[in-house]
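Inspection log for the structure reproduced underneath, given as structure tokens.
Complex shown without one protein chain; remaining protein chains in place.
Labels run A and B following the written order; every chain starts at residue 1.
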Amino acid sequence: MKRENNSVKITVTVNGIEYRETVPAHTTLLQFLREKLLLTGTKEGCGIGECGACTVIMNGKSVASCLVLAAEVDGAQVRTVEGEMRDGELSALQKAFIEHGATQCGFCTPGMIMSAQELLERNSNPSREEIVEAIAGNLCRCTGYEPIVEAIEAVITSKDSPRRST
Amino acid sequence: MAETNDGYTYIGKSVTRRDGVEKVTGSALFTHDLVVQGMLYAKTVRSPYAYARIKSIDTREAEKWPGVRAVVKGKELSYKVGLYVLDKDILAKDYARYQGEAVAAVAADSELAAEQACEKIKVEWEPLQPVLDPKEALKENAPRVHPDLEHYGYMKGVFFPKPGTNIPHQQKIRKGDVGEGFRQADAVVETRFYNPPVQHVPIETHVSIAQALPGGKVQIWTSAQSPYTVRNLFSVCFGIPHQNIRVKVPYVGGGFGGKAGIHLEPLCYVLSRKAGGRPVKLTMTREEEFNTMPSRQGLYSEFKTGATKDGKIVALQVRYYWDAGAYADYGVNIGRAAAYAGAGPYEVPNCSIDSYVVYTNKVFGTAYRGFGHLEVLWGIERNMDIVARTIGLDPVEFRMRNVLRPGSVTITGERITEHHGRVDKCLQAVAKEIGWKGYKTEQQREEEKRSGKVRGKGIALLHKAPAMPTFTSTGVVLKFNENGTVDLMTSLVDYGQGTYTTLAQIAAEELKIPLEKINIPWDSDTSFTPYDWQTVASKGAFMSGNATIMAARDCLRQLKETASQVLRCPVEELECGSERVFLRHQPDTAIQYKDLAYGYVYPNGNAIGGPVIGRGQYIAQGLTNLDPETGQGLPALDWTYGAHGMEIEVDTETGDVEVLKIASSFDVGKVLNEALVRGQIIGGVVQGLGSAMTEEFRFSKEGKLENPGLVDYKILTAKDIPRKMTQHVVETPQTDGPYGARGVAEHPMISVPSALGNALYDALGIDYFRLPLNAERIYFGIKSGKKEHHG
Partner (left out) sequence: MIKPFFYLKPRTLEEALDALQSDGARALAGGTDLLVEIRNGERRPETLVDIKGLKDLEDLTFDPQKGATIGAGVSLNVLIDNAQVRKHLPVLSEAAFSIATYQLRNRATLVGNFCNASPAADMAPALYILGAEVVIANAEGQRRLPIHEFLTGVKQTALKQGELVLRVEIPRLPKGKMAFLKKQRIKGHDLALVNMAGLADRPTGALRICIGACAVTPVLLSDIGSLYKDAKDVEKLAERVAELSGTAISPIDDVRCSKEYREDMVRVFVKRLVRQICSGG
């Protein structure tokens, strides 16, 4: 295989829109989203997968985007927090976060929402333990987590569907 | 939670936070997200040694690295930075004073280029013997962290650096005669405690952008709690006039005190200047956040308590030794503030406190939620339990006999009145919530131990007043829009507390307009939003709330003035309500606010009035400096009291603790927004549990920080929170607070460690004296078989 420079070409769908880009091989998905696509909703909190602030959904699974290379999402479907609102409507989870005080400074919120949303899409009736397991990889320093768990529980018990991914 | 609504429309209601949509959609922009035209990225070179002389720095290769636009080292800069003691250089000049301190910086087209260029910078070091413990630093022949201390500028009359030592400040409190008090005592108890340095761990690390504009002007975007403090300290540091410095603060991803002062802004500025005025952004990596950005001071506390057999404290002698790290920053003020609160919420007739702030060669301490109060109350509240036991009294009863009540006098000579909070009610509330019935007996403990799991209950009290200058002030401006909505302008920063929502409630209540019509532009900008001292100290709702009330009333006055001319009536006959000004005895005779907002226009074209702009301000009233010898004075805007009750279960084989329940109670004066108060309490309690159970900086014996990262500096995750947390409030109105309210932002974190320490005694019959109370420490206490574990 001939290697001239360390760029890679990728075709990736983000929030339903297809992008074709060329990026240096060492670019992480997080950097790609924030710096190339200017989707700054997803945050960097640690760069080593410990805090979850960079969580996005890739091919239906929540991942820490700081530990995924942009090169690795060639051909993939990626969802970030910016795609959760559809046609001006907040998702059930987004509404619940607001109603239940699940967001304070807001920095962990995008990652937290993606982790929670992914949970609701694979498990329509999770127990509290399962909820906690899904978000345990998302660190929050402000809320003490309880309001976040309450927000997610509220979505489960409400009649609104958490909206399946398209 | 709150008892009555008192007829308010918005005050006391759990109105939803108004910044929710921006945050849940990811559209809220933090400094972390900002990109400015022409922006460069900075990286730093940091000291590997705790104390070292910088012999030389060779930046030639770095300067030539592709993409590099500026390289700066300490020697080029002749500025000093500091809040109270001007002891810090922007980049270490001749000496690096802590492992992690920045000594050189690069600004380049990309972060990668900057990082690679930094690798090319060669520093020649002469490692020196560091001093890593404040008690060691007090010794005669200890290494001097700041040999030039006597030449530094400092805030005179308030702080007293001691030349020839490692002491940038010492605070004394002297009340009564402790010698006499000890003579009266039936029991004298001595205890010692320690808590280590910890970090705030905001999820958004420190990040700033600065641009040196032509004409000597500066533009700054920063993740900070106090735009005006950044501006002021910047002005003092560089000698640039205030009006030429513009500081903008967008959304902030957590601060907790760590972002209260000035941190990265000066460095970004000098790089920008050297890079021909291009904006420079410096973002701390998480490792740098731990290793380079400031911490919370460690503390040794020593108590000698004299008590009578009927449970009255008659004498208290305290020594606090603060581990300030390499720079004074807020540390000196923490040493001062915690001293005047340093006896706890108790009436102590004879008290002597010596609070020493001491330099060491470690990352420097700064403000952190509680401002020294979590640190001192760890010892104070553990000490109270130990003294109670020594004289044979139940710890709740012992506290009830000594708590401050109306008529009591504090250790700084402040008289408690009916308008102060009721710490006794908070204590009773949590004691009841956890079902406190006294300590277990040794026999009960032994029986439980057989199952491998033992339970215990513990209680601790807390108090705190805002620690701030006597002249702290704030301004709020309300300006009407043509459609009758109102913009609320403030430089108070809402970095998660929800204060903007509270201020909107207050404005809506006072102006008598629907809540949705109050708009709060989020960003603070020293060019536009009026002065606020800092967003710290749990004073935001109090002071800015009062300023908002004043601004609203100013608006109503202006509206009425114009309306009285139009309606041809005296101003006194007018009322405001439902977005209109109307004649009291003829309510249909009215004009809508929106028709007055930009002035009233008569049918023939004449116009009167003008844009309605309400101005409000609040300045701390009646506060005094503390006497340098006795500490007497009135430093406190308001005192918020509180209590925690905790029930735990200990696995005696491993030392692991499960927190079954935490009950917390605070006298908040008046609940302005129940959901927000609950949010502060739960968040603060969990953060306090971090300090209590897991968090600590670990240093090697050479002074290198060994756990600068989330892998080995553990904060609580969703799996670690208590099974049950309850929140209770008492509402003893604070007469000068808005609607009687006091702050409760920092308080929930304070005394959580003490409650845990007390619960561990109940469970195990063992006294612990050091934080964090992690499984390993608890385990070794059990293993030792002794009743005291000092390790």
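Throughout what follows, a contact is a pair of C-beta atoms (placed from the backbone, for glycine too) under 8 Å apart; a residue touches a chain by one contact, two chains touch by 3 or more.
None of the values given here were measured: they were computed from a predicted structure.
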Chain not shown: contacting residue from B:Glu126, B:Glu516 or B:Glu653
B:Glu653
From B:Asp554, B:Asp595 or B:Asp720, residue that would touch the chain that is not displayed:
B:Asp720
Just checking the interface: what residues of subunit A touch the absent partner chain?
1, 3, 6, 8, 24-26, 28, 47-50, 52, 55, 61-64, 66-69, 71-72, 74, 115, 133-134, 136-137
Can you list where subunit B touches the absent chain?
112, 115-116, 119, 653-654, 693-694, 698, 706-707, 711-712, 714, 716-720, 774-776, 779-780, 783
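Quick note on the criterion: only the chains that are shown with their structure count from here on.
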Could you list, by residue number, the parts of subunit A that touch subunit B in their complex?
26, 34, 39-48, 50-51, 53, 80-82, 84-85, 90, 94, 97-99, 101, 103-110, 113, 132-133, 135-149
Subunit A-facing residues of subunit B, complex:
16-17, 19-30, 32-33, 112, 200-205, 251-256, 285-286, 495-498, 675-676, 678-679, 682-687, 709-711, 715-719, 721, 725
